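Of the protein chains in this complex, all but one are displayed in their positions.
When the chains are written out, they are named A, B, C, D and E in that same order, and each has its own residue count from 1.
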Amino acid sequence: MNMADEFSRERERLNELVLKHANRDIKRFYNLDSQVYREGALSERVKELMGLVASTVLRCDDCIAYHIIECKKAGVSEDEIIETLSIALVVGGSITIPHLRRAIELWEELNGPREI
Amino acid sequence: MNMADEFSRERERLNELVLKHANRDIKRFYNLDSQVYREGALSERVKELMGLVASTVLRCDDCIAYHIIECKKAGVSEDEIIETLSIALVVGGSITIPHLRRAIELWEELNGPREI
Amino acid sequence: MNMADEFSRERERLNELVLKHANRDIKRFYNLDSQVYREGALSERVKELMGLVASTVLRCDDCIAYHIIECKKAGVSEDEIIETLSIALVVGGSITIPHLRRAIELWEELNGPREI
Amino acid sequence: MNMADEFSRERERLNELVLKHANRDIKRFYNLDSQVYREGALSERVKELMGLVASTVLRCDDCIAYHIIECKKAGVSEDEIIETLSIALVVGGSITIPHLRRAIELWEELNGPREI
Amino acid sequence: MNMADEFSRERERLNELVLKHANRDIKRFYNLDSQVYREGALSERVKELMGLVASTVLRCDDCIAYHIIECKKAGVSEDEIIETLSIALVVGGSITIPHLRRAIELWEELNGPREI
Partner (left out) sequence: MNMADEFSRERERLNELVLKHANRDIKRFYNLDSQVYREGALSERVKELMGLVASTVLRCDDCIAYHIIECKKAGVSEDEIIETLSIALVVGGSITIPHLRRAIELWEELNGPREI
């Protein structure tokens, strides 16, 4: 199984576990977390890219993987992903590079290698 | 003098001080930091909003103030600012709220109070 | 005016500003943020102390001030505050010390100097 | 072997390695780190829960696993764990969710699935 | 009064306040915190510069000010300060720039403007 599918399946399995044990506050947070990326004044594509910037500067591999996959679903282009990661790299510094590597590895899996 | 002008003047004064003492690496970083927000596959407006998201989740008041001012110059709307800050709030949690307060205070200064 | 009152007044003024500009997601986050400290399986006192630990290791002065004031209202003792700050100091390291200083200064203002 | 035992064994193996190479300062830190959770004005249970809050908002899986296991030993209830994690989630934001998932998975392993 | 003296005086005043209220764990941490920068295999100068790197990437203005002042006392040169801040800037990213500005402002106050 590829990385993206394995990640998504494990994420779903554990989210079900969380919601089984969750109280009302955790459930409300989960609802809010899915609402906030819905299309509004800003498009869903831009919001997913914002999720990617935030996840990269905060250095959370799972969050990065999730937003990379959502960006792919939303039709984001490679140039948009790379410009977004450039901003995260400059803001967050070299400490983000290990996450950048894994982000691009996942992106390549979803898209095939870049044609030059 | 208003907050935005005072911030921008002090920022400029200190950046000149940095560049007077800087070595080549710091100067190259400064150049890179201004390049990365230039229009490309993504518009300058979206890139400034990404700078705002990153600055808010990393909780840097000076960086937030800078990007709020740049967003205003780039013609970003209030709805776009608020949606961007919502994403930062959900990703970064209540620990970002003090910065959200100051971001919105500065935004109101730049725009006047919201009409309802 | 003392530090605690000045802090609380400014916090309230800016929260009103946020809620004037807020969208539904920000309002829902604010509600959730006040719900989560309500008495449940854990007492309100313990929850405020947890808010203090989290704020100290994340190094947010405004959040620390808020929870110090709430701890005082909830009847927390000085020994409980100091043990809580000790845990935060050991977990978060010397980088938390500047915040520890300001936390204890505010606590002393609220209580008067410790009697030995 | 289950996750909790595997984690504890590996942690012990590596702590022995650290102490074999450690200087006096590192050894003193280790001592301080075990002192600070001892019962005092606050109970050991509350202190372990504080360790869990701090570890979750700082997003350290190993530290979370350690405090989840110590909470179980100290007789903490599931409602107390869940309320503690709710506070960490609201303070620390959605970026803590991947850690929340793994915390609850470990808690379930230690307790069996929640009965409804 | 200049910035360095004002900072040092306020820091001393608040540290006395902390130690008046501190328990044994906090006092032991304070001792450890002063031990760790003492000359050993590494010189005191290098250790103060390490304190500066750590403080800059963790973005703590008070800690940066403290180590800048200690570096000056220990006879660190401007080139060494600037190279140290360059590493912190590259590792920590543009989010450290506001702290870099204030670090260099304080350094200039301690040394006078750089001669070119």
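Going forward, contacts are C-beta pairs under 8 Å (C-beta built on N, C-alpha and C of every residue); 3 or more make two chains touch, one makes a residue touch a chain.
As the structure is a computational prediction, the values presented were derived from the model and not from experiment.
Screening D:4, D:41, D:60 or D:110 against the full complex identifies D:60 as the residue touching the chain left out.
Of the listed positions C:18, C:57 or C:103, the one in contact with the omitted chain in the full complex is C:57. When you scan D:26, D:74 or D:110 for touch with the missing chain, the hit is D:26. For chain C, the residues touching the absent chain in the complete assembly are 57, 89-96. Panel shows chain A; residues 59, 78-79, 82-83, 85-86, 89-90, 94-95, 97-98, 100-102, 104-105, 107-108, 113-114 of it touch the chain omitted from the view.
Across the interface with the omitted chain, chain B contributes residues 23-25, 28-29, 32, 35-36, 40.
The definition used in the following text is that only the chains that are shown with their structure count from here on.
The chain pair with more C-beta contacts between its two chains, of C-E and A-C, is C-E.
At the interface between chain A and chain B, over half of the residue numbers involved are used by both copies, so each side presents largely the same positions. In the CA-based superposition of chain A onto chain E, the rotation angle is 180 degrees, rounded to steps of 5. One inter-chain figure worth recording: chain B and chain D are separated by 36 Å, centre to centre, where each centre is the mean of the chain's CA atoms.
Averaged C-alpha coordinates put the centre of chain D at 32 Å from the centre of chain E.
Counting partners per residue, chain B has 33, 54-55, 57-58, 63, 79, 82-83, 86, 89-92, 94-95 as the residues that reach two or more other chains.
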